[in-house]
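Please find one structure pasted underneath; my questions will follow.
All protein chains of the complex are present and in place, except for one that has been dropped.
What follows is chain A.
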Amino acid sequence: MYIPGSVVAFGTEARHVTNRLSIVPRLFEHSIASRNTFGLEDKKRMNTYPKDYVQHHIPVMAVVGLKESIPDPDVPKDGTSHSDAAEDRVPNRRRSSSTSNQLRLRATIAHNLRAVLNSKDTTTLWEAARHSQAPAGSHTNGIPNFRVTFVDNDFTLPPKKPTTYQHPSMHPHSALSPLSNQSPLHPDGIMTTQWYEKHLNVYPSVVVGFYDLWDWSMEAGNPQRPKREVGPLAGQALADPVERERDAAMAHGINEKRKYFHERGVKYAAVIILNPRHIDDPAIEDRLGALRKLSGLDSKNSLFVLPVSTQTDANEFINKSLYESAQVYYSNHVKRVRKKLARLPSPSVAIRQVTPQTADGPQPLSVPGWLVRYEYKLGVFQEFRQDIQGSLKSYDAAYNMLLNMLQPSTGDGSLKPKSKRWKEACILADCMNIKICRFFLFQDNAPMALAQLNKHLHAFQLFSNEWHMGERSFEYWSWLSKQYRVFAEQIDIATRHGFKLPVPLPVQTSAGSPPMSSSPFLGSGGYANQAEGGSNPGELLQHAGFYFHLAAMCSAERRRRYMEMEKWKESETKTDDLTYRSAMAALPEEEQVDHSALTIELLTKGYEQFKKHRNTRMTLYLAAEIAGTYYEAGKFEMALKFFERIGKTYRKENWHTVLTSILRWSLRCAKELGMTTSVVGYLVELLCDDLPMSQEKRSELQNDLQSTLTHGPLTDDDNQEPLIVRMDDINSFLSCHVQFEKPSGFVNQPMHFQISLNTNKSSPPQPIAFRSLRINFNNERWNQVYLHDEDDNDDKDYSFYDCTNSEYDSTEKRWSTNAGLQFRHGQNKVFEGTVTLDHSENLKMETVMLELNSSGRQVFLCFDIANRTQDTRSAGRRKWHNTDSPKPTFLKGRGEISATDISQQPSKLTITNKHYAPALVDEHYPFFITLTNEESTPVDAVIRVEIKATETQDLGDKLKLAPTDDDASATSILDIDVGQIEGNGSKEQTLYIIGRTTPLTRLLNISVRYKPSSSNQEPYFEKHETVKIHYNKAFEVKFHSHEQHTEYKDAAVFPPGLEEKERLLVIAAVRCTSPWNLQVVSMEMEQDQQPSHGYIQVQALPKARGEDVKEWKKDQVFNSNHLFELTTRDRTAPKAAADFGALVITWRRVSNVHEEMPLCQTSIPFPPFSFSSTEIRVHRDHPSELYIGEPFVLSYTITNPTSQFAELQAQIEVSDAFVFSGYKQTKFRVLPYSSQTFKYHCHPILAGHVRLPRLKVDISNNGEVPATADAIVYVKPRRQQ
């Protein structure tokens, strides 16, 4: 801990020790303060038992020098203040502001330290155990707990008793001993709380003094201090002489105290608080060393220096070391008391020695009394040193002996019932019982803890009878309640600290519980038969909730006993009953007690415990008990609140017996409070058969209901709204089923529905007549009211009322008729009604209400039909009741139908379509839709047609009504107003579909919306149909292009011209792929307007016009030859392809259906044209007809279309079929863009298919020129002359 700021030393020295002779223990201010800040719970416990008797004890530590100072230092301290130390050193007149600042700092330090030491007011056994040595000896971590008292500097112990004596009678007794005259225990008391005061507040086990190391800064007005020399030569001798003087004085003070406390067997330890300046001071080690030496404190264990490092470090440091000393201190006490105990005669001898004395004066404490006193003290001291096992043993011994003393028949009679000593003894026994239970719980010995409680209860139960405060007296129950409550609190604390409650599973291996002590009260121990797999349910330790509940039950019993006594008192019956007399004596005190509040508090505690253990249903039970207690206490409103809250669960889970009880309680509360609306609700529910009750009782309730309705004001708050009892939320004596005959229907058709009302088998006990039956729909216009028909005396088990004749009452705006509405038990009444709607609507039955006969405010039993949830799977089949037989017929479906869908009756209309598939791309495909009206009335219809390709992309398909070339009106969605279709008539509508681009399958969505012509309403009926249309292409075209040889005529010209021309013959093979015959009107070329290439021009050459075939059949092929000339102005430019245009075929389908179908055009683009080659080529030329013996010229032309000079080598290959002349082998050159021709004169000598001589051309060192293919020619035989 680092504490900033300098520290003023005041009050750090206790120079003189005053030995004040004080018998009355001094209460330190601190302990008074802490007592005043007890929590509410502690206060209550203090009302019952002295806190010191029941709390867990931990070693006591006195702290000197940290006492809270008075805020204003200028005000002289009170009379007890000593006139030394700081006061002397810092005279008032010299006190500067800086000093007061330092004082404040010192106060802060003290405050912090106090907070550390005194962090907890009470320490539980478990907390203490966590920080101390476990009984087994294993050391646990953490800081041991101390009970810290802050004392003055001149703190002293009471004077010591003289140690030498000759005779026991001369024993100078302690002030509290029963043997001292001044003692409150004189002459026969066993124990008093003052003894605790002594050991908790007067005698600490260790004393710790806090001191400030003196510093120059503490000297007011002289903050400068002489500079200290630091260096190799600076040594002890250089230490400030003033400091040395101050230190020596302080050491002397410490030493004095140490010696004083040592003499009394108490350890004294000192803590030196350094200020920050000290920490840097090189001489500080020396100063502290000297201090240690002078004070005589063992530096390791008794002198500590702050700041050590951290707050926890220091804390731990101090506590651990001091803790051992504290244990030694209490061990010495144990030894001392043991010695005293050993000197006593054995109790058996002692009892015999007691002679019944008839003297009036009180007898001195008997030997057993002394035994109890010493054993108890032993227990307490062992508890102080956390020896739980030993403490338990001592307490147990003391407790048993005390029980023997209390036993009325066998006891020594020293404790007269109701005497002061007797009361003290009882309290002591109760408190010891608590401690013993707590120790058993701490040792995880649940069975023994419970056994101890039972032993205590059994014992006192027996005694109480003898004391005339047995089970008939409220005192006994008060005491019992207290025992259970305290026990519950112990369990609660234990479980909060990790105590595990045993779970009595059937396959139980019991935690080896020792056999029961041979207590005379419990018979043979219950654990003998453990091995056989059984247990005594009475010996099961349960969670605190159960014990709080027991305590509450006892508290309730106490109240009853008390009431009994009050009655006795009033009746003034004279009796000699001792119990009665004893109770009478205690009555005035008991009258002050608010029993119900006590019971409720205990129940609430139990409630919380059960809630913690997630026993929700148990909490409901406790809530019921709380409510009952509130009722008894006359707090009906609270009671009703509780009853209402818990009733729901019992209702939901069908716990009718419990619910009946709750309802009857609620009814009583509501009556007390005059809440007539609630009363009616409870009474109606109580009429239900499910709630078990005698017939007379129910009859009584019904009468009650009747009279409440007729005589009661029925208004809690001048509310004239009808009172509605929701029957679906409660158990009902009436069940209501509704059924529409059909789930849907049409306008102007009567819709039948039935309301079936069943009474319980035995309820209502007397016939009950309702004023009216109301059926409310979602549209008020159709609400039905069936009024009770007084003349109806139908008393059959089953009756059927036809209410279809209900008439519209325009003033009341409802449909009404009469029916029998008197019900007796076990009756079934069915009411059938109709509604006829004049427009379409979803008609829902919302509620069915029965109006009770009441005066004034209307009372309805309401069945909320609309919000019913039904599981159609588990629901029974739909029933429809008949007029005469109670046996219903079954309708389709399950459950009940409370809503019906009324709609306009749809007219019948059919859609048919006609078309001739497959359709062809680009054509106007006619599609015929026929609408046939199958009704006798005319309808108006609108058709919407939409075309879609099966794939999602938009192909530009269009729909149109007329087969014209005008595409303006064509759209992809077409709305057609068909107009009126006469009854039983039909209308045909034609439309044309133009499918573009690809032969994909198209979908045609046809939707027809129509309505009767008579109706003005908007909602049309709608009908949909989807048609798939397959598409074909009309033509398939293959192009073949052949280049025509061109001669370089100007080859000799130099430089050669850049213009080049090439002719292409393009053959378009057009195949008709349509399954239909097509009439082709024309097939024309269409040239693109824009040339696609800058350099290349394409020109179509006029072609010989062939005869056009008019009608094409499937798979017929028509060739169309076209000659093109490609011209480029710059042959050196990169060669590219050029588009020309398309072949446009104008055609129509040959159809019988529609002659005037418009012509359609299919355009097939030509492939792009390009110059054939850019490489050296060899062309061959010869006449087309060859005859044997007729010579001809075979010419090979080598063309160089490149811009490079070509050096070539040619070699002719020999052929057997020809004799020829010309170069056999030659080398030659061809200039760029020019050609050279070799001519061979050939003479055929063989007929038939023969090979021409081939010219092989090689580019020098660059391989062969790809020659024209091997030319096979047919040589004809010699020509006939």
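Assume contacts are C-beta pairs under 8 Å (C-beta built on N, C-alpha and C of every residue); 3 or more make two chains touch, one makes a residue touch a chain; residues count from 1.
Criterion: contacts and distances are computed from a predicted model.
Asks: Tell me the UniProt name of the left-out chain, picking from "N-acetylglucosamine-6-phosphate deacetylase", "Coiled-coil domain-containing protein 22", "Trafficking protein particle complex subunit 2-like protein" or "small monomeric GTPase".
Replies: "Trafficking protein particle complex subunit 2-like protein"
Asks: Just name the one of A:535, A:989 or A:1197 that touches the chain not displayed here.
Replies: That would be A:535, which touches the missing chain.
Asks: Where the complex has a chain not shown, which of A:657, A:720 or A:1260 is the residue touching it?
Replies: From the options A:657, A:720 or A:1260, the contact with the absent chain belongs to A:657.
Asks: Determine and list the chain A residues touching the chain excluded from the picture.
Replies: 503-508, 522-523, 526, 528-530, 532-538, 540, 542, 546, 549-550, 553, 613-618, 620-621, 624, 650, 653-658, 661, 874
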